[in-house]
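One chain of protein is taken out of this complex; the other chains stay put.
Moving on to chain A:
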């Protein structure tokens, strides 16, 4: 475990640096902390951080770059003759890495390195299989040689890394220890360092989002090379066919998404809002402390459980009681089923946020209204809800973006068949018709044997990106509305 030791050593150096830095600062001030520029602990932190930052930075960088360099070098060692028919250099390399890993496992179990070197590839393969490292293809002598080279190089570089990282740590220690002096602005330096740490954390989140968008954009561009965008955005039929000649129009899926979300919101918004008004304006404290968590339990139920509820209870019930008697069809998977169940799932999103927002309406506004002779319901209708409205709209939009992204309830509640625009408008707007959404189709296009070059697969990225743009738009709108609401009370 040399890596663990390395980290421990750096940590120990940092701790040592903290104590030493603090002591040196105190000495330079003649033992009187008041003569220091900063509090004594800052001098300690300054040394500790100067030890940690370059050493750990170098460590992380090295770990990222080293496999890449070793890979490139070892790849070059594999002779062309060792690459079999139908295989590729990349596949052979993954075997090499696997064997190298197996070698480490064997050695960790006490096998003698010379013995292993002397073994034939077949014997070695058996040996590895015995410790749980299985290979897909028979090991060739070339693979064995490459794996040994791979391991040797990795180990060599590792040693150098240890030396370099320790040197960086010691260098940092020496440098900052020498800088430590009673007039050194330790607090400013430490605070600057912490600022960069915080900035780094924020950047990770932003860069990840950016990375997701870029990778989606890249694949979407590939899709539009294989499939015309006009047909994707303006076509009306969804009929993928992995043998080619697919029709991949987003409209039927977008319609399904919006239709199901609309029904879900029609259920969730009134119920959630009324529940919130009851809880915040009418309920006694006792009822509130019991009812609020009870409603929030709904938010904790996994969506797959809601899906099962839709599949075995709500779907058949709607079919037997409504759809069949009224002649709307006899499918138990329907827009209505998924919409209703999704609506139930969204109730706590609307009610909990709205409740908080209504509670945040200042009591003085209620007093003002009562003081003018308004009743409680007049006050709620004309002062409290309007005052809370922007926040409530924000809550609804957040619920909407949840609804649009939901997959499980749709698969089990509404099925996986896209809306059929060529069967006439009646079928498309019938809420008791099975229908499906963008997210469901993304999953189904990517499951099973996939080949990431056919438009049938790549369409998933175009669908995903469209969905992302829609929910992003909704979230931005929600944030904007919530911000405007904040401004109203200073």
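A few comments on the model shown:
The rule is simple: contacts are C-beta pairs under 8 Å (C-beta built on N, C-alpha and C of every residue); 3 or more make two chains touch, one makes a residue touch a chain; residues count from 1.
Just so it is clear, contacts and distances are computed from a predicted model.
UniProt lists the omitted chain of the complex under the protein name "Phosphate ABC transporter ATP-binding protein (PhoT family)" (options: "Phosphate ABC transporter ATP-binding protein (PhoT family)", "Iron-sulfur cluster assembly ATPase protein SufC", "Ferredoxin" or "Sarcosine oxidase, delta subunit family"). The hidden chain makes contact, of the residues A:107, A:122, A:155 or A:378, with A:378. Touching the chain that is not shown, out of A:316, A:368, A:424 or A:473: A:368 (per the contact rule at the top). Contact with the omitted chain, checked across A:387, A:404, A:435 or A:481, is made by A:387.
In the full complex, chain A touches the hidden chain at residues 362, 364-375, 378, 382-383, 386-387, 488-489.
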